[in-house]
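Removed: one protein chain of the complex. Kept in place: all other protein chains.
Chains: A and B, in written order; residue numbering restarts at 1 for each.
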Amino acid sequence: MNTVVETTDLTKRFGENTALNGLTMTVPQGGIVGFLGRNGSGKSTTIKILLDVIRRTSGEALLLGEPTGSVAVRRRIGFLGEDKRLYPYMTVEEIIEFTRPFFSTWRKETESRLLRDFELPRNCKVSSLSKGMRTKLGLLLNLCRHAEFLILDEPSEGLDPVVAEQMLQSLVQQAADGTTIFFSSHQISEVEQIADHIIVIEKGRVILQGPLDHVQQKFRRINLVFDDPPPAEAFRVDGVDHVSLQGRTISILASRNIDDIAALGPLLAAKSVEVQPVGLKELFLEKVRER
Amino acid sequence: MILRLSPSSGVPVYLQIVEQIKHSIEIGALEEGDQLPGIRPLAEDLVVSPNTVVKAYNELERDGVIRLRHGAGAYVSESNSPNSRRCRIKDASILVKNVVEKLRDMGLSDEQSRRLFEAELMEEVSCR
Partner (left out) sequence: MPIHKVWRESRPRFLFVLAALLLVTAASTFYNSTTESVVLETKDFHQAGSRTFQGPLFLFWGFAAMFLGLGGLLRERAVGTVDYTLSLPVSRTRWFLYRAINGALQALAVAIVPALAVPLFASLFGSDYPIGEAAIHGLRLGIGGMLFYSIGLLTSSLFAGEFTSAGLGIALVFVVNNSTRIFQTLKPLNLQDAIAPTQMIDTSPYLARGAMPWTGICVSFALSVVFASLAWKLHKLRDF
């Protein structure tokens, strides 16, 4: 399997502050990868290192097989930043003219189609565009180059639901064309919908990564209802990630041995045993709280 | 094709697609020989990753529910015609009725019978 991004023990320190603390992650080729993490967890720092905007302190980072900083590799990728800021003094037309020559894979048909679909006014200065329009322009500049890999930092930030949906659809189309998409996000529901692979980062380290459906099928919430609940310690067996008591219910988050753990219920005279799937938001919150 | 997905439920999206397509076939919304949307159009329509649609279609093919004709699209298989499925379900419900009657004759309460069934089914799950 080809990897688009590979980091090994990636560390970044800004003076006293350690933003990335041995980050080891892999982005597989093809598909859509969601990069989840809280504010300050290191998402933007990671992306900036991949683009060589900032330099790593130690560890390794490979982009399309080459060390970050390779100019040639940047001919094959696209990037949309969180602020979606583009040169304010240029018009829509001018910034397209400026960007096009850098990419030999640029397709003018895509350019015409997207200008039409996104309804971008050619002669308007970037400084007078709304954030939604700037996002669409930024998307256009990236989609026309039909890159192998597209990095987006909080793409739906500041967008209304209509534009956000348009944006997600464009990403799906691009993925269908073979581009690997990597986007960081706070919107967990968005990640659950569109991503097929996730990487969760907290305090500069990866705490969860893998195909999304594997993660979803691995974790279960087991709720056991008792008349007289045993202490939580009774349930700390292999495979249990978290146990909590809420009234008469023992609630267990488990990643392995689901059946054995569920069997504890009848063993300990539980009134009811419920095994349920776990939504990503719930899982994310639990995992982050663990730290 | 009308599919309603709940991406935040914790159930993998590809499985939801599989289940809903199977359901569509069961209720006759899709019949044998019908062509399913292509991977790309369905992904765009649902706004999900194309890989997810691929996974769903592969699973459906593995289960014999659809056939993937290389380069020519996906089609509902013959063996899953609604009639044969309805027949099987009809036969199964007769079987269940007979067993429940027998258990009642043996003197078991419905509660006891239910627990027996659950235990049997759970054992099946853990053996898989």
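In the analysis below, contacts are C-beta pairs under 8 Å (C-beta built on N, C-alpha and C of every residue); 3 or more make two chains touch, one makes a residue touch a chain.
Since we're looking at a predicted model, the values are computed, not measured.
Chemist: Which chains here touch the chain that is missing from view?
Modeler: Counting the whole assembly, the omitted chain is in touch with A.
Chemist: Among A:48, A:221 or A:287, which residue is in contact with the omitted chain in the full complex?
Modeler: In the full complex, the listed residue that touches the missing chain is A:48.
Chemist: Would you mind spotting which of A:75, A:186 or A:242 touches the chain that isn't drawn?
Modeler: Of these options, the touching residue for the absent chain is A:75.
Chemist: For chain A, enumerate the residues touching the unshown chain of the complex.
Modeler: Touching the chain left out of view, chain A contributes residues 48, 51-55, 71-75, 77-79, 81, 83, 85-90, 98-99, 101-103, 138.
As a convention for this text, only the chains that are shown with their structure count from here on.
Chemist: In whole angstrom, how far does the Cα centroid of chain A sit from the Cα centroid of chain B?
Modeler: 31
Chemist: Could you pull out which chain B residues touch chain A in their complex?
Modeler: So the residues of chain B touching chain A come out as 5, 7-15, 39-40, 43-44, 47-52, 55, 122, 125-126.
Chemist: Please output the residues of chain A touching chain B within their complex, sorted ascending.
Modeler: 30-32, 165, 168-169, 172-173, 175-176, 188-189, 192-196, 212-213, 216-217, 219, 259, 276-282
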